[in-house]
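All protein chains but one are shown in place.
And then chain A:
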């Protein structure tokens, strides 16, 4: 399992609050049901979308193949000094 706890927790908590907690504290009104549904579906879709992207990268089957120029630029810009 190549996942780290922090992002998973943060995202789960964030969308959990949106999708589970917020629907309870919506003020009463004629459109309450729709508003609850909107929040829940937003949280569900967005969480699912993030989760899929995260899980798809958890265990990469292949690594990125890079051009030599890209490698050089990455080394300079992203702080991976040449050995």
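Structure notes:
What we mean here is this: contacts are C-beta pairs under 8 Å (C-beta built on N, C-alpha and C of every residue); 3 or more make two chains touch, one makes a residue touch a chain; residues count from 1.
As a working rule, contacts and distances are computed from a predicted model.
Of the names listed as "Translation machinery-associated protein 20", "Replication factor C subunit 3", "Anaphase-promoting complex subunit 2" or "V-type proton ATPase subunit a", the one that matches the UniProt record for the absent chain is "V-type proton ATPase subunit a". The chain not displayed touches chain A at residues 1-4, 6-7, 10, 30-34, 37-38, 41-42, 45-46, 48-50, 52-68, 70-72, 74-75, 78, 80, 82-83.
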